[in-house]
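Removed from the display is one protein chain of the complex; every other protein chain stays in position.
Presenting subunit A:
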Amino acid sequence: MSLFLIVALPFLGAVFPALLIRAGRNACAWSAGVTSALAFVGLMINLPAVLRGEAVTARLDWLPWLGLNANFFLDGLGFLFAALILGIGLLIILYARFYLSREDPMGQFYTYLLLFQGAMVGIVLSDNILLLLVFWELTSLSSFLLIGYWKHLPEGRQGARMALAVTGSGGLAMIAGMLILGHIVGSYDLSVILQNKELIQASPLYLPALILILLGCFTKSAQFPFHFWLPHAMAAPTPVSAYLHSATMVKAGLFLLARMWPVLAGTPEWFYIVATTGLITMLLGAVIALFKDDLKALLAFSTVSHLGLITMLLGFGTEIAAIAAIFHIINHATFKAALFMSAGIIDHETGTRDIKRLGGLRHLMPVTFTIALIASLSMAGLPPLNGFLSKEMMLEETVHTVWGHSHLLVPGLALLAALFSAAYSFRYIAHVFLGPKRSDYPSPPHDPPVGLWLAPAFLVVLVVTIGLNAQAMVGPLVKVAASAVTGGELPYFKLKLWHGFNTALLMSTVATIGGLILLIMHGGLERVWNAMPRPEAKTIFDTVIGTLTQVSRVITDTLHNGAISRYAMIFVVFTLAIASYAYFTGTMELPTRDVQDAPLLPIVAWFCLISATAMLTFLHRNRQLALVLIGVVGLIVSLSFNFLSAPDLAMTQISVEVVSIILLLLCLNFLPKTTPVDSSLTIRLRDAVIAGVAGVGSAALIYAVMIRDFSFPTISEFHLANSYKGGGGTNVVNVILVDFRGFDTFGEIIVLGIAALVIFALTEAVLASNVRAYLLNRKPEWPQSGDAHPLMMVVVTRVMMPIALMVAAYIFFRGHNLPGGGFIAGLVAAIAFVMQYMASGFTWAAERQRIFYHGVIGSGVLIAAATGMGAWFNGLPFLTSAFGYVHLTPLKEFELATAALFDLGVFLAVLGAVMLALESLSRFAWQPGMVTEHAMDINPKRDDPPDPNTDQPASEGEA
């Protein structure tokens, strides 16, 4: 199966659980399971090739200019991780089906889980580091959703936020590191990067890149000092913990360490940073785990400890250590997933995860006991289980490791960690299952249904069989994976139980016996531990986040305190400063153009413009008057566009002007009619000076630009030359909009549609709140006039409607060759409709509205998209336009262009967006009783004609 499909399957399948939850919880779980199983089978098909040592690849150039390609490759390492992700994913899906209760939204759970699974598979199969980063961030986001799945629990939300903050910021550091790495090598393809060890390690940027990438890995893999998020993520449902913290999320950091091993490892920096961090994490996690009473917290810290172990092994930088790391990744995934599931079972069946309240469960829950016993003995590293083998290999490696000048430091600390590890593993058995039966369990314990214990039981079988027969079970896989890590030939190795009497066996024995002694002494040690002052990670984290929030709040509030004048002042002053800097440090060419003569007409227009603006400055407090003056400014701007031979702009400007004046009038309905004076004279003088300087500066800049030629040739020549040849239209402006820059336009109409929908959604939200009561009881500031819908206006607008629509159609059809086009036509049509609202009243117009504006927007965007996609059928890129000439007998020859269809999409989107926005705002003004009986209904055929003597139209006006 193609690697694309393996990566895409979980994402595609994520839709089904969300939909199929309506068909029941089983259908939902099955759909998730089948998706995972398909991807798993697809992966397994590639197993023979991987075992032969080949790398399966799938390549697709996505954005080659950025170096971002959708390239995937599957080698031993990728295969191992993908198999763990998909295989354990399947078991988790089974387990979660029985774990989640009826109240939990199961569809959401499986959708999140599959999204997460897809992102993880994407990480391990990516052959492009930029693509890998995309998937990396996706895992942070989807794990956020999973950890915070129980939204009603504050711990869940806080844990999810903390995980996102830590792993997300680590991800940011890693982006920088990866970019540096790509910069050094000159390629973002992993397979290329992995060939360039000497180049990278010789680069002066090696250390920054290493540190940044390690930050990403360490945050993700919960290495000290970033380990604190992992225990807090335990607020998630147990299937999530089992999945994220045994096989996937936290292993992503290890995967990347292993992936980058060939090029980053082998230097002293790598050894001291990675191995030391791993060693500290391993020891710290093991010690804390022993003193945790919450089953899942114990397992969380033990996970931290084991992740530290693997990190340390990768940090050693030797081939055998890499083999041990890979082997331990497999072993840890199997026993830890089983342990998490058993903890979930205990929680599910006894109602508590507190070790202090448990004990004596071995007779009550024999199946769970067996599973937990085997898994924790493997975690403790007892033969003949798989944990024993990899721990032996680890201890053996530490013996050969020299830290600084000390031969004993690493093995000593590793032994201590192993000792604590054995102790907490024994405690998991002794304090939960052994001991006398108790009478005070929160609910009577019993073994769960088979669905709940099947998945961990399967894993435990693996634990035993891998332990007994490691070489046959996983030997070849470990070999190909480890050779992918080391990027070369491996020394001979064989995974086996019995290595003879050696130092590692001695250390293991010491660790086991020491672990038992620690367990016996646990009560006393715990008192000492609890009496010791310990830094509480969550408090520190909260303080840091709180301080950061405070600082950003202070900065934001200083720059942007809600008064737009403050914000504008900072913006303008800053721009002025930059502009003055540019002016005083740069050079200016001599003018190359002559100043043109000003005819009389432009001078008159200029005078009107200046007067209107000046009056606006002084009279702006009267808002209605300000609106009139703004209208004057807009009209003169459109006239000047026309004068400067830009009829398209003039038409657009004038229709936009009309629509925006109507919009402002509508808003004025709810605002005070005058602007209060709320700043002192000094402040206003200061603002006047700033505004004056900025205005004079802009004018000088524009003048300077206009009397010089451009330094670079403009692209206008290209547009003028290719408009007819390439786009089939003589109106260059329209061809630019629908053809040259059609993709921009497509994006813009989508944005426009979204903006209108947001206005609608806000209106809905506001009208659903208690603001509605205020609006309904609102009294107009001034008395309203009678006769809100005067006869003359109503008749005229109804007469004008078809004419205006015809004008819109005319403007639309001529648009490709003459001034006009879909955008202007859409505005004109919108004005035609708005006139009806204004003249005949909102209710009257709304009653006659057959098509909802949402649909108009949507169909516009869809038509534009479909037109763009049509080009694909001709093997051309999206939005390539085609045109041709048609001759129908009674008509003259005319042109048909796909650009016109695209323009139709623009037309509909603009029409729908304007109408939806205006309609939403008008709905704020609706009040009971404002519906006039007959709203100047001049239809004489009306069933109940108004009695001229008694029918008095109601009074309130609108818009």
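Note that in this section contacts are C-beta pairs under 8 Å (C-beta built on N, C-alpha and C of every residue); 3 or more make two chains touch, one makes a residue touch a chain; residues count from 1.
As a convention for this text, contacts and distances are computed from a predicted model.
For the chain that does not appear here, its UniProt entry gives the protein name "Na+/H+ antiporter subunit G", which is one of "Hydrogenase formation protein HypD", "Spore germination protein KB", "Na+/H+ antiporter subunit G" or "Anthranilate phosphoribosyltransferase".
Residue in contact with the omitted chain (choice from A:Pro591, A:Gly786 or A:Gly855): A:Gly786.
Even with one chain removed from view, subunit A keeps its contact list with that chain: residues 779-787, 790, 792-793, 796, 799-800, 948-949, 952-955.
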